[in-house]
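Here the complex is missing a single protein chain, while all its other protein chains stay put.
Up next is chain A:
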Amino acid sequence: MNFDFKDVFPILHTSFSLPFKEVNDYKLIETVNSINQLKLAHTIQALVFHKVENYMRETVAPEFWFHFNLSNDVEGFSQFYKAIDLLHNYFTQFLYLMRNVNVLRERSRCTEAVYGEKNAVQVLKVIIRATLLSQLPSEHNKIIEHFYETGLKMNDGHFQEKVCEVCLKDSINCRCLNCFYETNRKMVDLELLEPLVGQVLTSLIYTHIENHISKTCKDNFDNSFINILEMWLDNFIINWLHKVYYCGQSSESQDYVTIFKRKLTNFLYETYTKMRINQLFNIIIEYPESLPALEDLGKCLPKTDLRPLLTKKLQKAMETRLLHPGVSTPDILTAYVASIRSMRVLDPSGLLLEMVTQPMHQYLRSREDTVRCVVGSLTEEGLNDLAEELVKGDAVHVDENGGSDEESENWENWMPDPVDIDRNKSSNVRRTSDIISMLVSVYGSKELFINEYRTLLADRLLSQFSCDTEKEIRYLELLKLRFGDSQLHYCEVMLKDIADSKRINHHIKQDTDYTEKNFSMSAMVLSAQFWPPFKDEKLELHNKIVSQMEAFTGAFETLKGNRTLSWKNHLGIVDLEIELPDRTLNLSVTPVHATILMYFQDKNEWELDSLSRVVHIPPTVLRKKIGFWQSHGLIEEVNLNVFCLMEERESNRANLNVDVVVEDYESESIMASTQDQREEELQTFWSYIIGMLMNLDSLPLERIHQMLKMFAFQGPTIECSIQELTQFLDRKVREHQLVFSGGLYKLPKGDM
């Protein structure tokens, strides 16, 4: 044989050098033909690939990975460039060999695939990939990362005006960007881009997106970002990826980028959504300024699966930041209103609203002053969310299916409820759009609200006789629109009482039989049946006052035949002028405070107990009341429980000759608290219950409730849910006033 097939496949020489020495086509064909005659094609091909693999494993791969070993950050870029360059060089040189293998395959009609490939060049690529990846050094990512990070920075134009970070040349002479794209093109050639750097590139871009989002929109709720972000992704990242993947050359690269884009868009949405979800509490608090952020979030939610996360996070934030004793009820209410308004923007179906407000409802229900605060802010003047809602003036619907008409009208716009919502929840509450209705429904009854308003109104009317009744009437009209006339009728009478009182006082002053000694007297004459119950406090007034009141009553009796007055001694307002050696005080105080001072006028020094007996106030309470005058420096406790009027002011205090107006700031309600009232009502039920059980021996809960409903529940507020009744009866059982056995309540034997 005068030919050597090792010349055609030089790698089969025991020692060979690169680049391979090429043979001409004639020799190639001749050699191939001989191989075929000897039926050695298969063996030769296998031998060649075996040798190529060996060479790759022993020479190329170690040389390639050697570049990944050392290097600080700056070198990373060029090391990677060099490594790929080296690899690509080998690849090009081996192409000659592969071309010859392909000729051999063709001529020997070999169709058998090697490593799944039928083209030797493809086999070579598989071998290169496999060998490289089998020798991955642990730290290889660092260099790849650095390479692409630098590439991204160049893309962002970070280096433009400065000296290039990598080659330290100025921008005109820097060729790094070219190197970057060249390297990528080589990897695309080798089909190595995706397997070698795909993962690193993805996580790098993820980080880049995260940083970009947090940099551009983190603390800004006043602008919508989602479109801007998507544009940024397209213009910067996706465009750059097109360049990296060298699109236009192969459709495969195009596909990679399409998949990449889908992945990145998802990630972008998810990152932005998560960030907004974490900030949602602040976003809510800043409503309505934060409306754009909310609208963004609303757009993102359907595209991500983060709704459950949102519910969880927001509930958690509410718990830690809002629903605890450190936050005042008005603040919670403000946040509550903002939450409702925000959730409506986020999710028109109203289901999110329900999940978010439910814990708020539960918490508000547990706070004693909630109703008072709600009613208070409803009727307060000035900017206030709830008052704003009141002016909108729709009737309150509680536990009524009032929304159904509206719903059927809009049936064409009906949307199914999102799937993650608990279906067991009643849909009534969430369908009501009105905030006040929702708040009222927290308590399940308008009555409680109205009762609270009545107490508040009573306090206000009695603490300032001259108060602006016109304003109160205006609010009453607004409330009537909400709660209906009948419920607020009592309040109307109260307001009328105040107006009538002014007329009565006017008449009595003109009565010639009525005289006033030393001081002017007037009265607020109330219709007891219509006012909330007053706290029962005793006070024995000074003679001077008592006789004046008697005169006033007499005049009243003459004015209104067959009617008389019962005075509530402890209620009212007294204007005093106190002349001291060094100054004059003008004060508005309660009758109790005035009375104390009057007794001290009669007698300079009082023992607590004896004064207590005179005014009929328990010593502990009296001591507190005297404290008011002590704070004004008029009375001093000279000995334990002995109080003395201080005639002369000590000169170390300022010598003021001006009138000092000091108000009595005791703002405690003079009405019995809602709880007290309730307790009283329950006590009246108790007498009914005893009566029933004496007659009927034993009764189940439902029957007791039914009978109470028939006989005892009267008046606007007197009602009692079965739960409340259970609690009440259980308490009586604990107090041994009742026996519970076999589902029946009984009176204890021998007790009655």
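Just so we're on the same page, a contact is a pair of C-beta atoms (placed from the backbone, for glycine too) under 8 Å apart; a residue touches a chain by one contact, two chains touch by 3 or more; residues count from 1.
The definition used in the following text is that contacts and distances are computed from a predicted model.
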Listed names "DNA-directed RNA polymerases I and III subunit like", "Anaphase-promoting complex subunit 11", "Coatomer subunit gamma" or "Origin recognition complex subunit", with the criterion being the UniProt name of the chain not displayed: "Anaphase-promoting complex subunit 11"
Per the touch definition above, residue among A:47, A:576 or A:621 touching the missing chain: A:576
Among A:366, A:564, A:620 or A:723, residue touching the chain not depicted: A:564
Of A:89, A:119, A:315 or A:522, the one touching the omitted chain in the full complex: A:522
Where the unshown chain meets chain A, residue by residue: 462, 465, 489, 492-493, 496, 500, 518-531, 545, 548-549, 552-553, 556, 560, 562-569, 571-581, 591, 594, 597-598, 601, 634, 645, 647
